[in-house]
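Only a single protein chain was left out; the remaining protein chains are all shown in position.
Let's turn to chain A:
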Amino acid sequence: MARNGGVAWMRTTEKIDGYDLSTSDTEEVHVLAVDDSLVDRKVIERLLRISSCKVTAVDSGRRALQYLGLDEEIQKKETNGFDGLKVDLIITDYCMPGMTGYELLKKVKESSAFREIPVVIMSSENVIARIDRCLEEGAEDFIVKPVKLSDVKRIIDYTTTELREGEQREGARAKRRGINKRKQREGDDDLSSSPPSTLSSSTSSSPSSSIQSATAPSSPSTLDSPTRRLKMTSSE
């Protein structure tokens, strides 16, 4: 299965029809969490476990790359460098000694094997320039710490949606629902500036969105797309 794990990311070009073993058990999202702070690692690990994810937590960008098999010094190409499970999502802290989250993001996006993996950056500093830079480099989202359960749920939601979309796109022509979701996400940027009801309308129609709107009211920053977050911070 470790071998298939590496291949799975090429599945859009190779295995079009069948499911390989690894995709059939991606009901659970496997997240690689990277943070130098032990407290933050514990918290994010718990948040992810509660959201039914498999979690691997590492304390540095270096170790994250080692886990993925991308570390230049340790080439583990024979086994694809995986300890077993393929990674569906990377969540990383921005400020870390050695390699920052931004540098890790760049390394991941530069690699052909892993650039498809969504990368989410966390930071305690709400600096627009930083957010912009990360998004430009291909980050999926930028969360301001402290991380809440609603943040994690939102990210997992659209990660699983995108995973499923990827499979559907190859299996049959994309179902309307998947495309509409993406359009909705982008289209809602202009519509929603203040009304909190857009929290539920802009996310998927799954039941978890109601949980989000229930817990979110105290934190207006946990809206859907990253660009909306920018709007919020500038209006605050």
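The rule is short, and it goes like this: a contact is a pair of C-beta atoms (placed from the backbone, for glycine too) under 8 Å apart; a residue touches a chain by one contact, two chains touch by 3 or more; residues count from 1.
The rule is short, and it goes like this: contacts and distances are computed from a predicted model.
The subunit not displayed here is recorded in UniProt as "Histidine-containing phosphotransfer protein", chosen from "Cytochrome b subunit of succinate dehydrogenase, Sdh3p", "Histidine-containing phosphotransfer protein", "Hydroxymethylglutaryl-CoA lyase, mitochondrial" or "Poly(A)-specific ribonuclease PARN-like". On the side of chain A, the interface with the absent chain consists of residues 37-40, 42-43, 46-47, 50, 95, 124, 145-149, 218-219, using the contact rule stated above.
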